[in-house]
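Heads up, this is only part of the complex; the chains shown haven't been moved.
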Amino acid sequence: MKFTAKLLAELINGEVLGDPYVEISKLSKIEEGIPGSLTFLANPKYTPHIYSTLASIVIVNKDFTPEHEVTATLIRVESAYQAFAKLLELYSQVKFNKSGISDQAHISRNANIGKNTYIGEFAFIGENVSIGKNVKIYPQVYIGDNSQIGDGTTLYAGVKVYTDVLIGKNCTFHSGVVIGADGFGFALKSASDYMKVAQIGNVIIEDDVEIGANTTIDRATLGSTIIRKGVKLDNLIQVGHNVEIGENTVIVAQTGIAGSTKIGKNCTIAGQVGIVGHLKIADNVKIGAQSGITKSIDEEGSVYLGSPADKLMDCKKSYILIRRLPSLAKQIDELEKKVKELGQL
Amino acid sequence: MKFTAKLLAELINGEVLGDPYVEISKLSKIEEGIPGSLTFLANPKYTPHIYSTLASIVIVNKDFTPEHEVTATLIRVESAYQAFAKLLELYSQVKFNKSGISDQAHISRNANIGKNTYIGEFAFIGENVSIGKNVKIYPQVYIGDNSQIGDGTTLYAGVKVYTDVLIGKNCTFHSGVVIGADGFGFALKSASDYMKVAQIGNVIIEDDVEIGANTTIDRATLGSTIIRKGVKLDNLIQVGHNVEIGENTVIVAQTGIAGSTKIGKNCTIAGQVGIVGHLKIADNVKIGAQSGITKSIDEEGSVYLGSPADKLMDCKKSYILIRRLPSLAKQIDELEKKVKELGQL
């Protein structure tokens, strides 16, 4: 797809300076601009690049006046950043505008499919599944019996949703996500022989949740594992059975949350964190990368780091002192020597 | 599916107190009981909830006598917990009672399929594959050439099994599990150029093994990677080439085991643990979360924690002393001052 400066200017209500018929087919950063690409200049720090960029079109703020010659065509708008973001959104809409139901998909006869929904090749839709409007189900997705998918949600290729899972509106799940596999629950039958505890709860995912590639969210033993509205999960995260994650909490890649832990709203949890089971984490808590959380965190807005984790300031003190250990050890040895000498006086 | 109190009581050999025709279609915890649900009361700690629960049916122990009015229908049995567990099992059997071989699956002509086996849509069964009786192969599963699957095993949607893998009876593998991908082996051809070492061993998984979503078990370079009877692996675990995991060992999510390490029987390994290659871990060993195991563990039943890991007591001492570091540092500074003063006397 190619777009002229003229067409783009109309879409973002801007004014063209230069050749209105120059065409672009891709996007670039201003410092890495290549011919045939569109970029933008919002941060004054990047202004020098506008005189050397090879990009064909640059969106600029209304108040930008070039001090040297610019070879690119400019489009002047109220806010270059917002205009660029708007174009991105339009571009994504066009690019991902998949539609129709493939006859190479398997759809159970009693599944209920909303209007304007895309179902790709080799997707499997189980019995009594209910799928809303404007949903995108990419190829090779699996949706187990009795599950529900809300309006406007996108499941990328190969997502697996087990039975009885409830998924809200406008969610995005990336490839390899597994929702609703059995929680990890085994009871000892004898000293060393385990019996599986049936995992008969489900998973509930509210609206506007994004889940990264290959992340796994287990079903509850009884009741529900719950991911609240607006939660964003990165790739390769493990969410155990009966966990609850509060609204708008953001969790970075490879973090694991053990069974029955409840995490508050608006928390930020960095990558590779481990949180043990049956804890409660307050709202607005921040947890640093690779931390190990072994106790509940009651204080809202507190910041934790380390494994086992401490409050950020305590943890930093410990880190600094661990680094001072060689000199501390030397101090002690010297003190010992001096005290010995003093004792012999 | 709806069930009356009368029918349930017959299944678990119980006595109905209240309306025998009340129906339930789901399960709940007693403290979160909702109309139309079944729950149970086994732990006396939860007794107060029976007077307020909205659940329609509660299974209780024979010796339970209500002290106030109870709105739910009761079913009295010998052991409420065991009766509930039995119903769960029956429920699971009904719910997961998939059967038949989809004509949208691809099954090689020389594959051997046992009786009463389910093979779902878009599953791929390679050449010379042998599948036992009562096996459940969900949609989009891949089974490579020459692999074998024992009686009663379940492979959920999207499991991938490479060639020459041997899987025992009554195993359960969750979605996204990958068995038999190449071990990570490369030999230096020159200072910086790697040549792949052919990975021509296989994976052997014995009976009663459960493997969680997106866990990966690599094939052996030569010989076999072996997962013994009764092992339970959680989600997102990495098992390297030529690893052996002993009977009934349980490993929690996101742990990684490097190549050629042998783990004993009845071990418990918590989440996010890393174990380096070519080690030997004795039977009955316990390893705490986020530990890093860099040396073999010879003592049976020992408990390790930390990265690098120490015996639990040593590790806890270190943790406590790390936290005491600020005060230790202060002590040293004060001692130095005093010793200086003493020296000047």
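A few remarks follow.
The chains carry the letters A and B, assigned in the order they are written, with residues numbered from 1 in each.
In this text, a contact is a pair of C-beta atoms (placed from the backbone, for glycine too) under 8 Å apart; a residue touches a chain by one contact, two chains touch by 3 or more.
Values in this document were obtained by computation on a predicted structure and should not be read as measured data.
The copy number for the entire complex in this file, given 2 shown chains of one sequence, is 3.
By definition in this document, only the chains that are shown with their structure count from here on.
The geometric centre of chain A is 25 Å away from that of chain B, both derived from CA atoms. If you check the complex, the residues on chain A that touch chain B are 106, 122, 124, 140, 142, 144-145, 158, 160, 162-163, 176, 178, 181-182, 184, 186, 191-194, 196, 198, 200, 214, 216, 218, 222-223, 236, 238, 240, 254, 256, 258, 272, 274, 276, 292, 294, 307-308, 310, 314, 317-318, 321-322, 324, 328, 331-332, 335, 338-339, 342.
Within the complex formed with chain A, the chain B residues making contact are 27-29, 32, 85, 88-89, 91-92, 95, 102, 104, 120-122, 138-140, 156-158, 172, 174-176, 210, 212-214, 230, 232, 234-236, 247-248, 250, 252-254, 265-266, 271-272, 289-290, 307, 319, 322-323, 325-326, 328-329, 332, 335-336, 339, 342-343.
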